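The complex appears here without one of its protein chains, the remainder shown in place.
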Amino acid sequence: MSGFPKILESTQDLSKGQISTLISMAKSLKEGQNTPFFFDQDKRPFLATLFLENSTRTKTSFAIAAQKLGAHYIDFDVSTSSLKKGESLEETLLTLKYQGVNACVIRTPNSGELAQFKKDPPLCIINGGDGTNQHPTQALLDLFTLYELGLDPQGKTFAIIGDIAHSRVASSLVDLLTRFGGKIVFCGPKECLPKSVSGPVMLTESLDEALELCDVIYTLRIQKERHTGPTPYYDSYHKLYGLNLQKMQGLKKAPVILHPGPVNIGVELSKDLVRSPFYKGYEQVINSIYMRMAIISATLGN
Amino acid sequence: MSGFPKILESTQDLSKGQISTLISMAKSLKEGQNTPFFFDQDKRPFLATLFLENSTRTKTSFAIAAQKLGAHYIDFDVSTSSLKKGESLEETLLTLKYQGVNACVIRTPNSGELAQFKKDPPLCIINGGDGTNQHPTQALLDLFTLYELGLDPQGKTFAIIGDIAHSRVASSLVDLLTRFGGKIVFCGPKECLPKSVSGPVMLTESLDEALELCDVIYTLRIQKERHTGPTPYYDSYHKLYGLNLQKMQGLKKAPVILHPGPVNIGVELSKDLVRSPFYKGYEQVINSIYMRMAIISATLGN
Partner (left out) sequence: MSGFPKILESTQDLSKGQISTLISMAKSLKEGQNTPFFFDQDKRPFLATLFLENSTRTKTSFAIAAQKLGAHYIDFDVSTSSLKKGESLEETLLTLKYQGVNACVIRTPNSGELAQFKKDPPLCIINGGDGTNQHPTQALLDLFTLYELGLDPQGKTFAIIGDIAHSRVASSLVDLLTRFGGKIVFCGPKECLPKSVSGPVMLTESLDEALELCDVIYTLRIQKERHTGPTPYYDSYHKLYGLNLQKMQGLKKAPVILHPGPVNIGVELSKDLVRSPFYKGYEQVINSIYMRMAIISATLGN
């Protein structure tokens, strides 16, 4: 795609036109229309993943997407690398570049760490999640999923439920949804909500209020493995903010439920709900491959 | 192969006809006759390995088999995955399925863990060893090796020597050998023998008796790395149940020796024996690739 950024750090790096083109590309790829996104056998590019935080799910998704496009895939194993001996991320990326890697998906625990490469990226970079800042490929696949489900964000209300204040997914998603005409209701316990909001976004601690207002529910993963001390809100989370099939069947509307995965079954969502037609999380997983194929193709084709 | 099970949990999932077909397929693949088991370049399936117990040897064998067939290969790295954060195996397999993985080889320390998927497997599953229960691909490659060596099990006696009570290889192997007409002698120290046996199987603590009766010797790996406390039988194992070249040359018959590997050289078998024509363990390694190619091809072609 002409003009596609060499580094995709944030959803804000993309114009609405570019986002719509990515969605069209992902749709074509899902429908099996290959041309012209695929790489020739004799010009196969190399895509690398460099994950400074664990995530087998996202890494596997990029690995499959790259290989389906005909690219070579390399996982740069951080645990055995010079990064562990103090080499800077910049030097590591320069090495990958000169070794012939064309694009690198980076996940890092440090919010904003990729901003240093915006001016002059050593190679194509795709942000695979940076701290609590941004997770643009997740939000793009979520938006693609909404269109696939016939849910154009224009004029619709999205309840985002959970630890919003610390969620990079929420940051990227809210940017996309509001730019495409959606309204947002953030819902969760007080310590999980941002202090202030702007634009078409409201806050509520009441799950019932959020459910009444929304057309679509987006639940966030409660990161229980990060809780070490007392967890006042976690222990009561399912009771206060968790959803189950009975609760959903009692609503006047029948909003679909998205979740970036992996779900803590029995915390954010009950097992019967995950197995019901309300839950569209598996559609997100399917679409993750096609949206990431589109992003890789656009990044490498620029 | 029409009717091939979507999940291969146990050798008992296969009919004798299906087993014979697998052996024919493996033989054709070994002889370089490709058609029609290979995957087209534009329809390359994805095979994943998901190993909850370490085994580089078996994992590498499946990786090579998959790639020789033209499939994409993905190792799902359990150590960095959501499984470590409490996600269920079922949810992980659903994610792999919806990401586009067609078949998954699973190794697990939990005997019978894969039985939960028999009714409605989320994707094709191949048991790569589950606890002390089953290791069907090992037994199938062993049976293939026997036929390659001209040793039809019908009417032959197989001495299985070592820690039989805890061996998943022995479970799978005895099922195959007895269904194809073989007789079994289990041999080892008392604590390594099953309490009772049925069918054409006998027990002995005498190595000399086992050697006298058998046409083929199958030695099992003593898992010395699992011994933490006192190991009364391990310390004397080589003296009482280990084999060396001199002992073999003293026998009236010249039975071949199989071993699923890796051998503890100097424990089950001496180094001179492993380097002698009695030892057919390297034939098993060669055949592991072709049998696993056959199994992958049959699983994905069903």
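Labels A and B are assigned to the chains in the order they are written; within every chain, residues are numbered from 1.
We take it that contacts are C-beta pairs under 8 Å (C-beta built on N, C-alpha and C of every residue); 3 or more make two chains touch, one makes a residue touch a chain.
Just so it is clear, the structure is predicted and the values come from calculations on it, not from any experiment.
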Residue, one of B:Val197, B:Leu245 or B:Val285, that touches the chain absent here: B:Val285
Residue in contact with the excluded chain [from B:Asn54, B:Ser206 or B:Gln246]: B:Asn54
Where the unshown chain meets subunit B, residue by residue: 51, 54-57, 59-61, 63-64, 67-68, 224-225, 261-265, 282, 285-286, 288-289
Positions on subunit A where the hidden chain makes contact: 46, 72, 74, 76-78, 80-82, 85-88, 91, 94-96, 98-101
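Going forward, only the chains that are shown with their structure count from here on.
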Centre distance in Å when subunit A and subunit B are each reduced to the mean of their C-alpha atoms: 41
